[in-house]
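Heads up, one of the protein chains got dropped from this complex, but the rest are sitting where they should.
Chain naming follows the written order as A and B, and within any one chain the residues start at number 1.
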Amino acid sequence: MFAFLIRRTAYGLITVLGVLALLFVLFFLYAKPIDIARRAVGEKAPPEVLEKWIENHGYDRPVLEQLKDHYRRMLTFDFGRSDLDDSSIKERIRRGVVPSLTLTLPLFFMGLFVSIGLSLFVAYFRETYIDRAGVALCVFGMSVSILIYIIGGQFVIGKMLRWFPISGFDPTPALIARFMALPVIIGILSTFGSDVRFYRTVFVEESNRDYVRTARAKGCGDGRIMARHVLPNAMIPILTRVVVAIPFLFTGSLLLEAFFGIPGLGSMTVDAINGNDFSTLRAMVFIGSLLFIGGQILTDVSYTLVDPRVRLG
Amino acid sequence: MSVVLRVRELSTSFSGPGGRVCVVDGVSLELAEGEILALVGESGCGKSVTALSILRLVPKPGRIDAGEIEIDGQDVLALSVSAMRRLRGGDAAMIFQEPMTSLNPVQTVGSQVVEAIRLHDSVSQSLARRRTVELFEQVRIPDATDRFEAYPHQLSGGLKQRVMIAMALALRPKLLIADEPSTALDVTIQAQILELMRDLQRDLGTAILLITHDLGVVNELADRIAVMYAGRIVEEGARKEVLSGARHPYTRGLMRSIPSLARRGEPLAEISGVVPSPSEWPAGCRFSTRCDVVFERCRAEVPGPTRLSNTHSTRCHVVEREESA
Partner (left out) sequence: MEPHTISNIVVASLIAAGGWAWTRAARSDLWRNAARELRQRRPVALAVIAIFVAVGLLDAVAWIGGGEGAENTLAQSKPRSLVDRLFPIGFKEASYSAPLAQAEFYGGKPLKFPARHLLGTDILGRDVLHLSLKGVRIALLIGGLTSLIVIPLALFLGISAGYFGGRTDDVVFFVMSTLASIPSLLLLIALIMALGRGPVQVCVAMGVTSWVGFCRIVRGEAFKLRELDYVQAARALGVPEFRIILSHILPNLMHLVVITFVLLFSGLVLSEAILAWLGIGIDGSWGQMVDQARDELARDPVVWWNLMAASSALFGLILAVNLVGDAIRDILDPRTLRENL
């Protein structure tokens, strides 16, 4: 197991190096320094000011040197300063983590609870009207863009019914739930369709396996079969999907944060896009990848815990 | 001798894109205490579905349409869900064909047998554990105590099937339904499993309904044989009566098709044609499309049973005509 972990992490690190190379190609070879400078300082700025800016930010050095610098800095998490407002990227990241988590943690756990619960319910009644209606609802839900969920949700729940404030963020513990309620609800609703559909398929497929027939033949009731036989086996594919999503708890949901005015990492990324802030964007993509790779390693490790065939070979 | 299993006019059908298709059509069987009845037939004749129907394990979209099933005097089709659960694994058990996939891959084999025990007997965990190890020894699993903690993927097919047998016999059922228990195993292991089943049956006195398409297996184990074709029983009788004295053209065709050392060098005999699918069953006698002694009545009328002895009967117009002559 230990050897497996080492190997897996090593491959992950190599992948990280690959990701960094790709990022470098994307950001430096395609974006001309003069354009970045113009965007940061202003279109009308005189050439000397632009050149000074380029020199300050190190965009005028030879490519190989920039590449080495890129690797060195990224791997030491020295993200530098934003192209837009020269603020420390690392600081902004530090400040943005908590707001992002206040959105994504409840979203993740409640979403998981609700989706798995409902898909178990639908799978239990498979091939009946409940199941068919459930699947139809899921397909409908999947076909609606998340934008519509957000806009519609804000309108219906926020404006018409006035249950929760439409947007805004207040970190004081007493008020935070009210502000988080709408984005969490809408976030769950938007991925509900595809999640339940996926989990249901997994549960139904496991329910049709031979060992379930054996369990029934030895006298297990349907409920026990679901809980003790189907669920543990279904965990294996479900875990892939779930654990991989954990890293995104940190990077936050771009759309939800922007629409609901939550000052987290997602908002930061959206601002970077709108302002062509390559430095910040580069840092965000890098962090996203690190977390993603970490999530994949976590998934592989969780397999060994859940599936004896993987653990014992 | 009491009757452990009585099936009368069982009919099971499946609904599909073309409508409802009947797969088991009016099957009747009887199994006495301690007896081994082999239900023989080609793939697709409905024998597995018959077996599943007896314990009401037919998967949707299948449905038992008609008939009576009695196990140890209980009317199975009228049992409540919880009574059915008590019956399964308790007085009546079933083992299946594919040992590779019939065990839960994420639980130890021991815990699965323990589950079977504790579902029916309120014993402590440790007592159930001990009984499981004893059962493993009874089914001749070497290193029984160690094997308790093994996962299914760590065991060979033969060992897995022994575990299944142990699980099925854990509560000393009166009836064991074995659906092609040795088909998926290597020939040498097959022989071992069959020998095991014979010994266990002798020790425990369990009645066994053995589903198989392998006449060799039948010869080894069966006391009585029922031959099934296209959803119906076409001949049944004591082992010798059916194996050596078959009267139904289908059974005779089956016996003829067994390659024999005595007839070396001769072309292999075959039954011409193919088994019709349930949606294409001919009216009248279902074997009429392939029978070599068929006459008009066969195609028009479904043959009724013809008694040939106390234990031997068949459903064939030709035999009926011969017998009344």
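The rule we apply is simple: contacts are C-beta pairs under 8 Å (C-beta built on N, C-alpha and C of every residue); 3 or more make two chains touch, one makes a residue touch a chain.
Everything numeric in this text was worked out from a predicted model, so none of it was measured.
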(message) Quick check: which displayed chains does the absent chain contact?
(response) A
(request) In the full complex, which bits of chain A touch the chain not displayed? Write them out. (result) 11, 14-16, 18-19, 22-23, 26-27, 30-31, 139-140, 142-148, 151, 154-155, 159, 201, 205, 237, 248, 251, 254-255, 269-270, 273-274, 276, 278, 281-282, 284-285, 288-289, 292-293, 296
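The working rule: only the chains that are shown with their structure count from here on.
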(request) Over in the complex, which chain B residues touch chain A? Could you list them? (result) 55, 57, 59-61, 81-82, 85-90, 93-94, 96, 98, 101-107, 115-116, 119-120, 151, 153-154, 164, 167-168
(request) Give every residue of chain A touching chain B within the complex, in rising order. (result) 127, 208-211, 213-221, 228-229, 232-233, 306-309, 312
